[in-house]
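Heads up, one of the protein chains got dropped from this complex, but the rest are sitting where they should.
Labels run A, B and C following the written order; every chain starts at residue 1.
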Amino acid sequence: MSANAFDQESKPTVAWLWQVVTGIGLVLLLGLHMVANHFIAKGGLRDYAAVVAYLRNPIILVLEVLFLVCVTTHALLGVRAIFLDFGLSDRVEQRLSGVLKWIGVLTIGYGLVVMWFVIR
Amino acid sequence: MSTLNYSKTRQAARWFDVRRRKAGMWAYALNRITGIGLVVYLYLHLGVLSMLIQGQSAWDAFVGLARSPFYLALDVILLAGILIHGLNGLRLAVTGFGFSAGAQKALFTILMISGGIILIAAALKIFQI
Amino acid sequence: MIERGEVAFGTTGRNHCLLHSGGRYCVTDQESAIECIDENLILRRIMPDLLELNDGLFVAVTESDLAFKERFLEGCAACHIPAHEVTVARALAMEPFLNPTILAAIQIPDGVFEPFRFCLSFLATALKNGATVRTFTEVTDFVCSDRNPTGVKIRDFRTGKTETIGGDIIVNAAGPWAGEIAAKAGVSVPEVPTAGVMVALDCRLNNMVLNRLNKPSDGDIVVPQRATSVIGTTSWKVEDPDLITIPPEHVERMISQGEKLIPTVRRVPMRAKMAVARPLIAMTGTDARELSRTFECFDHARDGVNGFVTITGGKTTTARAMAERVSDIVCQKLNHKAECRTREVPLTSYRFFFERQNVLKRRALAQLQTSDRPNIGFEERT
Partner (left out) sequence: MLTVPVEIFRFKPGQAQRYDTFTVEIAETAHVIDVIDTVWAKHDPTLTFRRACHHSSCGSCAVRINGAEKLPCIVRLTDVWNGRNPIRIEPLRNFPVVSDLLVEVGDFFERMSAASMTITCEAEGFLPLTVDTFAVAGVLPKTVELPDNLSRFNRFEQCIECGICMSACPTMATDNKFIGPAGLAAIYQARHKTDDPTRVKHLLGLADGEHGVWRCHSAFECTEACPQAVDPASKIMALRRELALRRLRKMFGLRI
């Protein structure tokens, strides 16, 4: 009741750590993605046949999937951080996190579908 | 006693207010602006990739368009955003784990200068085509 | 309690931060010295976490200082101030920036406090015990019945609102402004606002309080605090304690005198300078420097005004003793039998002074939730 309002251990958060982990992942994977898709590739972009050949390489496929997961997580955690700065209530913040989680799942799902269409 | 309080939106907009602020605040604002830009780009990019589903002709037509100087200029801007966000992100990760927090301003300067060099090199490569 | 500004807005906030052992006055003003050492020991007990307790050194720089040593040690003994001489070599090891040509050094239990938090913790304790404190509120006038004050008219600077509050006894504890307040009640107080200049340096060059081993004079003390050393002070009579213009030559005198204790002083940039008026009690034919630092309580019944008491003089070190004296007099006048407990009771955290409103709000909220009747007792006025 009259206890200190700030003297409360809050639930530990891992958002920041994940942001860093995916961020470091991105530095490596995006570097690879950029160099492979836009610098090495003739003309800065692969044509359709080249994309197919590229993605059919299993190592590349795994790396591209990882890239997709990292970039989506990193982006949505960033969006969440921006929204948190609007001083929302705890309930709205929780709901927002839920919505962003679903957006993330859909984004990754969509990416996987595109990849599947290419390599099939 | 009633007090003067600023609205939440006005307060939230303060991350953009770099007046009278130092390098760290500029880095933070830049990181956010580029971050927002990159999220928008990410979804544009994913949207464009839907052409891969539509098949070879659609994709190759897009590839032709993307090789125009206008698109290449946009690519340079994109790259600038990625370099600012990525290199600054490295700074945040390093300082965020308690290393060289005292040198954050020097780190920012060094990273941004190297980012500039990479950008120039990459721009030359992009427009060589 | 009514205060014109924030807590410690006036003299107490801007003092030298020296928790006196009494050594400074043990030859010239023994009454004050005894008050100081007594209070020093009490404050160590009631506010242990709010003090830098590193003792102090009285050092002899000149032959005349050295000649003063015996009188000083006798004075300390007479005022029961624990003092012992340390060798010059030892003093220089403890204080490496001390003038290496000193001739003698005596260690005494001086200390350092932080004036804002010093005042806040007393008031926080008072609040916890039911007092009402109104800051940023000025007494504009007295309400009198015949000549006897029965209340005061006040104005809150934050809201601009004025009101009148009554009181059985009104205590005037306005420091150098006590004369001004007393005049509103139609009486006078023999008080001389006497200003002093202090100069704070950009770094701390001593751990212990350093004093010249002599009678108090200008610039003869360097009080360290946190990461600064504060040199003080001068002494001159002022008319208006509201605004004291710092004479530039006083600042220079602080540096040139401070240099005699710590030669490095001149190489260090100045961080701040300040001046404030002490509320000294007037005595006929004395120089400002020689006025006693003791305090006195005036019951204005002797001037034919009942229910009005002035407490003035004193030092921050003796603030608690002043409060004890005046509350004893008030109790006596009201025929209220109560003993002053401030010697024993450890003080509440200074932060409670500001936190209190939050605590009250939460309590009111909790009561609102547990009962459908609103808590009418909750009306925060400070």
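Structural remarks
Throughout what follows, a contact is a pair of C-beta atoms (placed from the backbone, for glycine too) under 8 Å apart; a residue touches a chain by one contact, two chains touch by 3 or more.
Since this is a predicted model, take the numbers as computed values, not measurements.
Shown chains touched by the hidden chain across the complete assembly: A, B, C. Among C:Met1, C:Leu66, C:Cys203 or C:Ala364, only C:Cys203 touches the chain that is left out of the view. The chain not shown here is touched by just one of C:Gln30, C:Asn54 or C:Asn148, and that residue is C:Asn54.
Where chain A meets the chain that is not shown, the touching residues are 4-17, 81, 84-87.
Touching the omitted chain from chain B are residues 1-5, 8, 11-12, 14-15, 19-25, 27-28, 92, 95-99, 101-102, 104-105.
Taking the complete complex into account, residues 5-9, 13-14, 17, 49-55, 86, 90, 93-97, 107, 112, 114-117, 119, 136, 138, 157-160, 198, 200, 202-208, 224-228, 230, 240, 242-243, 245-246, 248, 251, 264, 267-269, 271-274, 276, 349, 351, 354-358 of chain C touch the chain not shown.
In this section, only the chains that are shown with their structure count from here on.
Note on chain placement: the centre of chain A and the centre of chain B lie 15 Å apart, centres being C-alpha means.
Each chain gets a centre from the mean of its Cα atoms; for chain B and chain C, those two points are 57 Å apart. Under the contact definition stated at the top, not a single residue of chain C touches 2 or more other chains.
Within the complex formed with chain B, the chain A residues making contact are 16, 20, 23-24, 26-27, 30, 34, 38-39, 43-49, 51, 71-72, 75, 78-79, 82, 85-87, 107, 110-111, 113-114, 117-118.
Of all the residues in chain B, the ones that touch chain A in their complex are 8-9, 11-12, 15, 32, 35-36, 38-39, 42-43, 46, 49-50, 52-53, 55-56, 59-60, 63, 66-67, 72, 75, 79, 82, 86, 89-90, 92-93, 96, 122, 125-126, 129.
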